[in-house]
Structure formats: structure tokens, C-alpha cells
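Before any comments, here is the structure.
Shown here: the complex without one of its protein chains, the others still in place.
Labels run A and B following the written order; every chain starts at residue 1.
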Amino acid sequence: MTPVQRTVTKTLLALVAMVGFTIALVPLYDVFCQVTGLNGRAASQPQAFASGEVDESRYVTVQFITRKGSGLPWRLEALDSQIRVHPGQAYEVDFVFSNYGKSAYRGRAVPSVSPGEASLYLRKVTCFCFQEQRLEAGERVQLPLVFQLSHDLPESVHTVTLAYTLYPVLDRPAASDDETISQGGDA
Amino acid sequence: MRKTYVLAALITGLAGLERNALANGWNMPVGVTEVSRHVHGLHMTIFWICVVIGAVVFSVMFYSLFRYRRSKGAQAANFHEHTTVEIFWTAIPLLILVAMAIPATATLRHMYDASEADLEVMVTGHQWRWHYDYVGEDVGYFSNLTTPREQIDGTQAKDANYLLEVDQPLVLPVDRKVRLLMTSSDVIHSWWVPDLAVKKDAIPGFVNEAWTRIDEPGIYRGQCAELCGKDHGFMPVVVHAMAQDEFDAWLAERKQEAAAAASGVDRNWTLPELMERGEQVYGSICASCHQPEGQGLPPTFPALVGNQALLEDLEGHIDTVVNGVAGTPMPAFSGTLNAVDIAAVITFERNAWGNDTGDIIQPSTIQAQLSP
Partner (left out) sequence: MAPKLPLKARLEHSENVAGGTAVQDHDAHHSSGPLRWLLTTNHKEIGTLYLIFSLTMFLIGGAMALVIRLELFQPGLQLVRPEFFNQMTTMHGLIMVFGAVMPGFVGLANWMVPLQIGAPDMALPRLNNFSFWLLPVAFLLLLSTLLMPGGGPNFGWTFYAPLSTTYAPPSTTFFILAMHMAGISSILGAINIIATILNLRAPGMRLMDMTLFVWTWLITAFLLIAVMPVLAGVITMMLLDINFGTSFFNAAGGGDPVLFQHLFWFFGHPEVYIMILPAFGIISVIVPAFARKPLFGYASMVYATASIAILSFLVWAHHMFSVGLPLIAELFFMYTTMLIAVPTGVKVFNWIATLFRGSITFETPMLFALAFIVLFTIGGFSGLMLAIAPADFQYHDTYFVVAHFHYVLVPGAVFSIMAAVYYWLPKWTGHYPDECLGRWHFWLSVIGVNLLFFPMHFAGLAGMPRRIPDYALQFADFNMASSIGGFLFGFSQLLFVWVVIKCVRGGVTAPAKAWDGATDLEWSVPSPAPLHTFETPPDLRRVAG
């Protein structure tokens, strides 16, 4: 190999490494979000409760906000719009999904937590947001959210907002087949 | 001595200029919150630091340019490094930066204060209007630009608040901590009011938060700051701050209005009534995309006038307006407009501009869809 070829080979290797790095950035970002609470991205899988005592000395207000994107004739309501909780204690809140459309649809509730740093201390054991739902026309289901704010939640946090936005799951073939490149399904 | 006087005069002059600039809207507003005053202070501090550094650096530069002209017979020296000087001008800026970082950090921490709020408002960006929802109060409404088309097109004189006026401003009490939850129903928007020093992106599917505590009653105007499509320049933010008791009265009134609107659902509406109401709703909500005459802006925004697929499918038309269309800019209006408005606007669309279907959609039909 001539020196020029060696240099070119090395730069090409660097290039390939950067391409790989770019691809890796997508999953890395998810990990990063979960570690830092960036963007209030809630966990997408059930988590175990954090052990530790219940901090009965303080209350934190937890709000539930439900919203809806376009294309889904559903309604999502939290039976309690807000509750006051002790950090460390587990709570259950029920949500009602209803399909007022004329046919069956699949939909999913995408979670978001504000302030973002609170998502680090939010543990969900059960959540309807872990999987998509399928509702027949006119069907109404009640699904639970079981969660805990761990007792080490910073003192500065007084209100935690859990927002759930309903989006339709579209039956586009490429979308469901291609789980390797799609982020779909992890919320 | 004389130099000191000149310098002092210069600084006084510049400071006067700055005050003058402020009065004439050439500078960042001081604003009406503690945070906005901090931010303004920070802005002016760093501005003056930059001015002083710039004055020193450019003085040396222009002195050199003047003093060492070849036309004046300057002979070039041949030095090309000086370690002490180089260390000096690396270290000094570093120290200045540290000095600036300290107050900036303190202000930033203050902005992230998450103590309990007295009032919470959900702010939702839509293409191209804001929607405000008083959390837990059952009061929510769109805030639309009211500047008439004629003023924008120049056929009418422009008002003082041209492009910064809305039909229903966000109403907030003064001296209360208000938590603003931001999200969007379509693309990314950014809610900004300079006088409050609040600018936060509204991101679809995610909730962001900011807070403010306004000191003085008044009307404060801002705009969407993140490019959000065609009418990005036409979605102002207007905040009306008032005393707590006035605010309470206003909120009670809004609740009554909402109740009154809900009671209108059950009665039978005539075509002219629906057309009149529908024209209003169409003008403030639908016309920005589907255009005032329903001609649309294909391919992104389909035409409504003479749209056979639409006119032949009443069910589909209702479904589109109520639930929106996934993957397109068409939003779901079930959460933001009431049944009367939805029924009126559908009736209007099916009977205006020569779309003479004669269909009358009663609010009760829409209501039945929303709560089966």
C-alpha cells in the first residue's frame, strides 16, 4: 500500500466508525434520556418499586393529563385528575379508554413526565402505556396505572405531571414489520 | 486626568444612550417579573463587558493600523511570539468568563425553581393558534389572531397592535406563581412573552414546563418563536394580567359561558343560525389552511369547495373534523371545540361557496358521537 492508500483507508475506517456511531446514537439517546430524565421520557417497561421507607413527612401532587392526537375516535380519561402522594408509597389510578368510533381501532397512550427530572424517580409497575390497546366500536375499558414516586425524590419537586397522549397505531406494513429500525413499540 | 474625564463622559453618554434605547424599544425589555429583571441585568452586564473588551481590543488594533503604516515609513519588527503575553491573554478571558458564569448560574437555578404553583395552565400549540386550558377548572379556549386580512394585505391602515392582537388572551392573576405546561398538537412551537422572559418549546407528545409570577397588571404581547409552518408569523401570544379578584370574576364568567354553550347542544338549530356560527368558527380556525373561500392549498391542505369525496360522505366529514386525520396536519377538534361549534362549522362547509348540499348537522348529533 502506498502512503496515500494507507491514509485513505484510515479515513474511510474513521468514516465507517462515525456511521456506526450515528446509528448507535438513537438507542444511546434513549438510554441517556432514561438516565438523566431528559425530555421527561418515562420508562417503557414495568419497573420494580424502589425499596425504602415511605416519606410520610411530605406530600407531592401528582397530576394526570390526558390528550389526544389526530385520527383516533377515542377518549381517555383519568378517574382522578390529581392525587396527593407520599414519596415511597405505591398508588393506583384508573384510566378509562372509550372508543366512540364505528369500528375497532388500535391506539397507544404515549407518556410524558414533567418536570423531566421527576421521571428518574417515577416507578411504574403497571401502565396501560406499556403496550398498545385495541378497542372494538363502542367499547369502554378501565385500565390501571400503578406507580410510586421513590422516597428520594428531591425536596424541591412539589408537583409532578403525568401526561398521556393518545395516538392511533396505523396499519402501515413497513411500520410494524421493521422493528429493528423503528422505535415503534417501546413506549 | 483629562483622559479620565473623557472616559467618564463617554460612559455616562453611553449609559444615557442605553436608557434612551430602552425607552424606544431598541433593547431587551426589563419586563414585569423577577426573572425577567434578572435576565435583563445579566444581558446588560455581559453587553457592557463585551463593549469594554471590544473597546480595548479595537483601540490596540486601530492604533497599530494607524501607527505602523508603511506609508509613514514604519519598519516591520520581526518578533513572532511572547509566552508571557500569550498566557496572559488566555488567562484573563478565562477569569472574565468565570465571573460571568456565576450570576448566570444563579439566575438559571432560579428559573428552574419548582416550588408549588398557585395556578396551572396547559398551553397547547396548534398550527397556527394557541390553546389555553386552566387545569382542573374546565375552562379552555383557542386564542386566535384578530388582525384583519385587509390590514395584512395593506388595503387598510394597520393598528398599533398589528399582528399582536388576539380574540381571547391568556388571563392570569398577578402576584401568583403560575405554572405553564407546554405541549403541541402538531409541530414544535415555542411560547414566548418577552416581558415575562418565558420562552419554552411546545413539543408534540411531550410536556414541558415553565413558570412565571407577574408583578404588574397589564397586557403583555409576544409571538410563537419556533418556525411552525406557513402562518408561524401569525400566532401571537397575548397575556392579560389582572388582580386576583378580577381574575376570579373572569374565571367564574368563563365557566358560566361554557355551561351556556353546553346547554345549546340539546335544542334544534336552524340552518341560518348554524351558518352564521359556522362562518365565525371557519374564519378563525379553518381558514388559515383551507383558505377563506375553501379553495385550500393543495397538496398539503385540500380544497373544501367542490370536493366531491367530502360532500358525498357526511359521516367521513364529521369524523375528519371531530377526530382529525393521522399523519396529516388535520387536528382532532373533539377536545378543543364544543359540539355546537363543530356542528356549525360542518354545516357551514357543506353549504357555503356553492357547496349546496342542504345538509344540516345538529349539535346533538355531534354530542352523541362524543359521548356514546
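In this section, contacts are C-beta pairs under 8 Å (C-beta built on N, C-alpha and C of every residue); 3 or more make two chains touch, one makes a residue touch a chain.
Everything numeric in this text was worked out from a predicted model, so none of it was measured.
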Contact partner of the left-out chain, one of B:134, B:192 or B:247: B:192
Sole residue of B:32, B:174 or B:203 that reaches the chain not shown, by the stated touch rule: B:203
Options B:228, B:274, B:321 or B:337, residue touching the unrepresented chain: B:228
Residue of B:104, B:219 or B:287 in touch with the missing chain, whole complex considered: B:104
Where the unshown chain meets subunit B, residue by residue: 21, 25-29, 35, 38-39, 42-43, 46-47, 50, 53-54, 57-58, 60-61, 64-65, 68-71, 74-82, 85-86, 89-90, 93-94, 97, 100-101, 104-105, 107-109, 111-112, 127, 151-154, 158, 160-164, 182, 186-188, 190, 192, 194, 197-201, 203-206, 208-209, 221-234, 297-300, 326-329
Sites on subunit A contacted by the missing partner chain, in the whole complex: 3-4, 7-8, 11-12, 14-15, 18-19, 21-23, 25-26, 29, 33, 36-41, 44, 69, 108, 110, 116-117, 165, 167-168, 170, 172-175, 178, 181-187
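By our rule, only the chains that are shown with their structure count from here on.
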In the complex with subunit A, residue positions of subunit B that touch it: 113-117, 120, 122, 124, 135-136, 179, 181, 183, 185, 203-209, 315, 319, 322-328, 330-332, 334-335, 369-372
Footprint of subunit B on subunit A - complex, ascending: 39-41, 61, 63, 65, 67-73, 75, 81-82, 98, 100-102, 110, 112-115, 138, 156-159, 161, 163, 165, 167-168, 170
